[in-house]
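Read the structure below first, then the notes.
With one protein chain held back, the other chains of the complex are shown just where they sit.
Then we have subunit A:
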Amino acid sequence: MSDDIKKYFNGLLHKVSGLYVIQITDRDGVPLLRVSHNQEKNVDFALMPSFIPTFTTACDQASKLGLGRNKTIISMYSNYQVVQMNKLPLILTFVGAEDCNTGHILALEHQVDGYLEDIKLAVTEP
């Protein structure tokens, strides 16, 4: 099952030009699945211990703005863009080039839901 999911996300990674990494973690940043281009830029910062918990905190704070539950945070940097999706208990992180198609990444949200269900089960099972 895990191989199928990895293959699926690898396919997604190749569909979006300029996308370097897709990673699925829990809300504490524990990596569950990561697919990346081997030859592409080093984007290990996405697995830094502070990276995902910072998103979780920002997401919780953004949910208090009175606009409803925060779903996605897009961060634009000079060399990268990071799209993080709140799919609790999972966090989905996309890291791409600064000129990567953000709209295409956002459109993937509903496509991956089915595959995330299987991983969610693995996280929530006692």
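Operating definition for what follows: a contact is a pair of C-beta atoms (placed from the backbone, for glycine too) under 8 Å apart; a residue touches a chain by one contact, two chains touch by 3 or more; residues count from 1.
As a convention for this text, contacts and distances are computed from a predicted model.
Visitor: Between "Proteasome subunit alpha type", "RecA family profile 1 domain-containing protein", "Late endosomal/lysosomal adaptor and MAPK and MTOR activator 5" or "Cytochrome b-c1 complex subunit Rieske, mitochondrial", choose the name on the UniProt record of the chain that's been left out.
Guide: So, among "Proteasome subunit alpha type", "RecA family profile 1 domain-containing protein", "Late endosomal/lysosomal adaptor and MAPK and MTOR activator 5" or "Cytochrome b-c1 complex subunit Rieske, mitochondrial", the name matching the hidden chain's UniProt entry is "Late endosomal/lysosomal adaptor and MAPK and MTOR activator 5".
Visitor: Could you tell me which of A:M48, A:L88 or A:A107 touches the chain that is not displayed?
Guide: If we include the chain that is not displayed, A:A107 is the one touching it.
Visitor: Quickly run down the residues of subunit A that touch the omitted chain.
Guide: 15-17, 99, 101-107, 110
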